[in-house]
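As you look at this complex, bear in mind that one protein chain is not there, while each of the others sits in place.
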Amino acid sequence: MAEFEPTIVAFVCNWCTYTAADLAGTSRLSYPKPVRLIRVMCTGMVDPQYILKALLEGADAVLVSGCHPGDCHYINGNFKARRRIRLLKEILSQFGFEPERLRLTWIGASDGIQFAEVMREMVSQVKAIGPCTASRLAA
Amino acid sequence: MNPEAGEILVVGGGVSGMQASLELAETGHDVMLVERAPYLGGLVSQLDHQFPSNHCGMCRMLPMLHRDSGEQSCLRKGLRHDRIHIRLSTDVTAVEGEPGNFRVSLRKAASCVDPIQCIGCGACVKVCPVETPDDFNAGLSMRKAIFQAAPFNMLNSYRIDPAACTRCGACVSACPTGAIHLTDADRGAFRILVVDDEQIVRDSTAEWLIEEGFAVEKAASGLQALDLLGRSSYHLMLLDIKMPGMDGVEVLKKAKDIAPGITVIMMTAYATVETAIEAMKSGAVEYLIKPFDPEMLLSMADKHYQAFVEAADEKITAGAIVLTGGAALYDPSGDPRNTLEYGVLPQVVTSLEFERMLSPAGPCKGLLLRADGKPVSRIAWIQCVGSRDLQLGADYCSSICCMISIKEALLAREVSGENLRADIFFTDMRVCGKGFHRYKELAESAGHIRFIRGRVHSAIPEAVSGDLQIRYVSLSGIEKEESYDLIVLAIGQRPHPDMPRLAERYGFSLNASGFAESLPFSPSETHRAGIFMAGSFSGLKDIRESVIQASAAAVNASRTMSVLSKSFPQHLDTKDIPPFPDVSREPSRVLAAICSCDAALDVCMDAASVVQRLRQDPAVQDVLFFNHLCAGQDRESLIQEIRQRHPNRLLTASCASCADIFQEVAVAAGMDPRLSVTADIRMPVLCAMSSSKALDTAAKMQQCADLMNSAISEGLVRVKHADAVKPSETAVTARALVAGAGIAGMTAALAIADHGYPVDVVERSDRVGGNLNWIHHTLDGHDVQPYLEEIRQKVESHPRIQVYTRAQVMGVWGEAGHFYTTVAGPDNSVMQFEHGSVILATGGAEASTSLYGHGTNPAVLTQKELETALHSDALASRELSSVVMIQCVGSREAPRNYCSRVCCQTAVKQALALKSQYPDVRIYVLYRDMMLYGFSESAYTRARREGVVFIPYSLDQKPEVVPAETGACVRVFDPVSDRRLEIETDIVVLATGIVPAFTSDDGDIFGVERDPDRFFMEADAKWRPVDAMKTGVFGCGIVNAPLTISETVASAQAAAMRALRILTRTTLASSRITAVVRHSLCSRCQLCIAACPYQARVLDTEADQIRVNAAMCQGCGACASICPNSAAVVEGFSMPQLFEMIDIAVQ
Amino acid sequence: MSLVRKLAIDRQDILGTVQGFLRSILTLEDIAVVLAPRRLAEKSVVMPALITQPDCLSDADPLAPAFFLNAAQMMSRLTRRPSGQKIAVVLRPCEIRAFIELVKFKQGALEDVLIIGLDCLGAYPNTVYRRFAAADPDGSTLRFFFAALSGVSETVEGMELASACRVCEHPFPEGADIAIGFMGISPLDYLLVQGQTPKADAYLAQVKLEPVAIPAGRGDAVASRVSSRVQARDAMISRTHEATGTPEKLAAYLTGCINCYNCRNACPICYCRECVFCTDVFDHEPFQYLQKAGRSGSLKLPADTVLYHLTRLVHMSTSCVGCGQCSNACPNDIPVMELFRATARYSQKAFEYEPGRSVAEPPPMSVFKEHEFADVVGLKGKT
Partner (left out) sequence: MKDAENVQLAEALAPIRDMVKACIQCGTCSASCPNAFAMADTPRRLWRMLQAGEVQMVLKSGSFTLCSACYTCTLRCPRGLPLTDAMSALKQVVAHQDALRFASTTLFYRKFMESVRRHGRVRETEFMCLYLTAMKNPLLPFQFAPLGLKLFSRKKLDFRPPSKGGDARMDALFQKVHELENAP
């Protein structure tokens, strides 16, 4: 049987993390490519429904990543995102979703390395806990 | 406007250049932005983190109104704006003409790599044999001769460093797409044909030329030469006259028919000189008499090569020029003394190198390790390396190093942890900018960061531990030794080595230290009319100051154009957008056009699967493939296809940088450009190509195809849901309000009025001029009163400026572009106005004090009182034998915990004035840190030479002033002599600092918050220093922060520039990514109003609707995600769109 | 604490006494109307009614164990825009808390409202109540009252109270302007009337009532009822966790969901005019359904049921007051209340938020602090 390749959906903010992802791409840092980037203007615009939908429809984990505190292009969108993630984590954990399945990180524009590292680490963490069964529930 | 000609030329693409360009572009000017490096951002692109957030925030420089005129992305990736033409790797080679009509030549350095062809696979880097220090990493790491210049650049294609490249050609053969052309570089691009029947002449001539780098081909006969000329092009032909068969003259004539532009030099023996001269009539330019020596030949070839290069230069005309070339940094290794052994000891680094070490994208990947691998746990920063050093001819302070060191210490703590010991060795901590003092206190309170007063001379490596040992004496004279893992040298500024040449080229003058000199009272103006400057060109500046000065330079450049042409900037939004058919009710019919970038992408594109994926969606009408969609035939045929097939939406898949072109294509084909989306399929290729080494080529190709497919599908989702809703608009009232008629208010008013817009200036007191009314001269010795008089007259006689004295702004309602303002005039009169933008310039005043007996002891004066006394002869009658000045009275400690920036300069100014009036007077200045930043340091040196005694005191041992029979007695502990001094003095002068004239009521009136020190709170300390959080309101002068006169002028001009960005538009319209409200769904819960960081949402109680000010909205989506039922929607990021994106992602 | 007053009970007729009190409120000069549960012509139904005629108050029955809808929704309709008139309203504690939440969401206003709350003995599920009241509608309320007041069990006459009421740890009207209490008063010959806000005091000053000390037994009665409820709640929560602790279990739990959205219609907190699930956002293209079915081999319809409930948990669990109307409304008897309360317990605790506690407390998602929840950020945290 083929090795489990997790599907990771990453909502990345247009400013910092997206730049870091580009940087990771262009500076030849290898990171697992099954990671699917969805660019949003700000992590503060990530509706919890997006995360839920991703997890229910096939993502094995979701990453939300934006600018460091104080660095948000929109001043404080990242703080709002942090609260939302906090709530989602609370709710998801009630239903047995492992904490590894939802992550929030701050990755600055120059942090291509960190982006690649986060991706690698996330893939290995998710590999360890196995696929998310939620997507099969729709069947 | 001719797109080839920048209306205004900006030279230098650092922060200042970008800011100036953006300001000008946003007020309707076309800008040519020229940068010598292959990337924008200048020095700041090498620094990841800045005070005060210790992160970046550069993107906040981007326009917030009409955002679609530029690219909305991290500025480190690059800058794109409709009106900014960017020339990278380009130099200005010639400037002539006058304001309004400068003729400028631009020369682009060859990159040797075709950016379209390059897919970034990096095969070239692997084979390149040359290693050379990487400038971007301050030389801390090595790179190849073919390299990516900056890690962030948007396309980031490779380029060749001509200085390092050995022309071995390994990369050329390694490149899978044939993107590398080594011959492009320099002389290799100059093709010479040598025609001679004598082999020895032919060969040796060719050999000499080839050795010099020219591209040479040979022909043994006239016929062969003509054949070659018919097949390829040459720039120069060296043509022998006497040849068998066809002679040179005949060849010349025929050659001129085949290639009329070719330059021909005849080679002739002495006997046939006559013939050669004859040949000149047929179009030869010169002749060489054989035998000739190589020098002769080469100088002639070089002359024509230079002409060829110059002919290839881009020629533009510019009405005004803004110079933002920056400064160089001091290189300690270039100093023969180099006592700190920089460049010898690896543990000694410069502050710039340290920034690169901290950068995750830098050579150390953001980890701080010693050369021996041990973690760095002790770092010393040594200030003033190359600054304040008369032995190095540096009688100046570099202004920014103190803050950089504090920042670096804090960042190092983030990297190395709380236990890092960070020591900053300083002479004066010049934390005299806005918020600096608090930042320093933050660093102190964080613990482990020590500020040590002492200058460190040298470092001694310890053989065993590898530590660096330094020796210093404490202020009280105790000798101490400390060991460190790393020593960071806070290197100072140096003028760029090219400065003298630049000064000559542009006609500006240099100051004594070799930096560009500005006009008195106007830091952004050079001595040459029409040429302005910003940033570190006139001495190192931090980002805030650079941004302010760049805006000031921009307003002056723009004003030059307005005044010269008597016409004002074109309104940006007058350009007519033709009406497009309304397709909002039709189901989406998408035409997808996929470009292979000249076949560069063919290697990794799976066309069949692209078609299959797209066809799944019934919205896709057609899928077409092109080879070079962005230009020429393909571009035209796409237009034709659109016209024939009538799609209502266009999806193009290509390089992101072509997006603009396809918008134009859409318009040309009669489609609304808002219904055209470009999917970037270059980035996926870059990413896949660079993916893990474990993957084989086939797997990489597969990955590449997958990623491309995803990108195209995403693009499809975007375009399918794209909406051509007519943007909502606010009409702009083209009139400005300026509150305060001090120098800031008057300067701002003049800058706006000179652009043709009426300005109302409201002044509380009964006369204009503010603090300048009592200041007589500056530290530089410039007379203030004539200057004030000149400005006052200009303001009072300006037909577009109305000044209301004894008046006060009572209310400002409304929003950017349209404020309703109420002004209370004298005698209870009330005036109503409408304004497009509002500038707050209410200034500030010297703080009053009762400390040290001021108010009770007549011998105790404030600096302002001294200034008045000095000029009113009140002192003249007195004999002064001793004066004591006390700095920081009530300043830099709670509750006024900030530095007022100007007091130390004032003290030195007064001390020098007193010394010239009373040569024998003894003057003591009691200080905490002497804030003589920049070139004012030289005045400090002068004051010391004049014998003024400066005594440092600390907060826990403040001076005491005791009344005496005549004058007073000042007791102070002098740590240097380690004892208490008692100074009998005639007068005591207190520097009490500045308090802003800005009450909380004023804050409410203008909708502006106050900072912790009660000054105007700007939207962003660094990147938007004169903007209020509330769009359309600006603050300048000392209501914003304590400033000198010329700094005030710059900030006022900057505020005017910002205001003009609104006033120059007839309407403020929404951008593509803007939030809208679906009123039928909205429950008016108003969560979105609270969530909006830009106050762009209000509840319209009359209509019972949430209203979005589309111009103020930035599209961040905070509203959309807090709205439970997607009644708040961000265009381009609607929930159905995102859901489809997720579907694609999890497929 | 303001003055506590004594409302004497006339001949054991507690209901009549309450009606009398309401009448005295309605006759106050600036109270235009009283909104109170009223027994309707169909005697086994009790619904909120706007009463302007004092006479009509004789049908008011705030003590009936009937809870057909959460009247906070009605209060939202009555106060969303100013009417210019003052309304006195009798609400259950959970209705009060829901209304306070709605006020925070700008779906209502407290300014022109005088909230009267009573100690709450709970209510039957709708279908059960109709059976309970069928025989003797007029006497059923007091029958229930005395049985429930004395009984420790949550079962009266063999019929179980609504599950929400059995686990309700807030049976006292903390957020009311005027609180009417009866628990812990022995012998029960008067009711406690307590003004809990300055506004209430102003009105009560006009109603002639004797001051009284809070009887000694009340504190214990309150505490013991709360503690038994807390116990029941915690047991319910752990049962629910057991039943929903994995994605599979959750799906099984919700398997009967037909996307009728009754639960959200009945929910007093779900204030959206139109639920996002009813908008075009979920109006998928036919090919999308087919694509999805194609991908996984089978697609349960209606789709998005788990997403619906999880979304609703995100949207309102922090504000959930546990009134149980969702369960009441479910046609397929999904224990929705249990699911929501079990989740709400933790989502509310995460933000130290208690819905309905104070109108000054902003909903957790509408605010943030610069320094908080550092553990949520990064890949190390296990939360």
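A few comments on the model shown:
Note that the chains are named A, B and C in the order they appear, and that numbering of residues resets to 1 at the start of each chain.
To be clear about the criterion, contacts are C-beta pairs under 8 Å (C-beta built on N, C-alpha and C of every residue); 3 or more make two chains touch, one makes a residue touch a chain.
Since the structure is predicted, the reported quantities are computational estimates derived from the model, not experimental observations.
One chain is not depicted; across the entire complex it touches B. The missing chain, though absent from the display, is touched by one residue of B:D978, B:D1004 or B:D1104; that residue is B:D978. Contact with the chain that does not appear here is found for just one residue of B:V473, B:V830 or B:A874, B:V473. Touch with the chain omitted from the figure is made, among B:T339, B:S465, B:S509 or B:S609, by B:T339. Touching the missing chain, out of B:A328, B:I460, B:V563 or B:V949, is residue B:V949. Shown as candidates are B:L323, B:V349, B:V456 or B:I531; the residue that touches the absent chain is B:V456.
Contact residues of chain B toward the unshown chain are 337, 339, 384, 388-392, 427, 453-458, 471-473, 475, 477, 479, 922, 940-941, 944-947, 949-950, 952, 974, 976-978, 981.
The rule is simple: only the chains that are shown with their structure count from here on.
Interface comparison, A-C against B-C: more C-beta pairs in contact at A-C. Centroid to centroid, with C-alpha atoms defining each point, chain A and chain B lie 32 Å apart.
As a whole-number value, the distance joining the C-alpha centres of chain A and chain C reads 37 Å. Shared contact sites, meaning residues of chain B that touch two or more other chains, fall at 1091, 1122, 1126, 1135, 1139, 1143, 1147.
Multi-chain contact residues, meaning those touching two or more other chains, occur in chain A at positions 48-49, 53, 57-58, 76, 80, 84, 135.
Against chain B, in their complex, chain C makes its touches with residues 81, 105-107, 271-276, 279-281, 285, 287-288, 291-292, 295, 315, 363, 365-366. Taken together, the chain B residues at the contact with chain C in this complex read 616-618, 1080-1087, 1090-1091, 1104, 1122, 1124-1127, 1134-1136, 1139-1140, 1143, 1147. Residues 7, 9, 14-16, 18-19, 22-33, 36, 38, 40-42, 44-50, 53-54, 57-59, 67-68, 70-71, 73-77, 80, 84, 108-114, 135 of chain A touch chain B in their complex.
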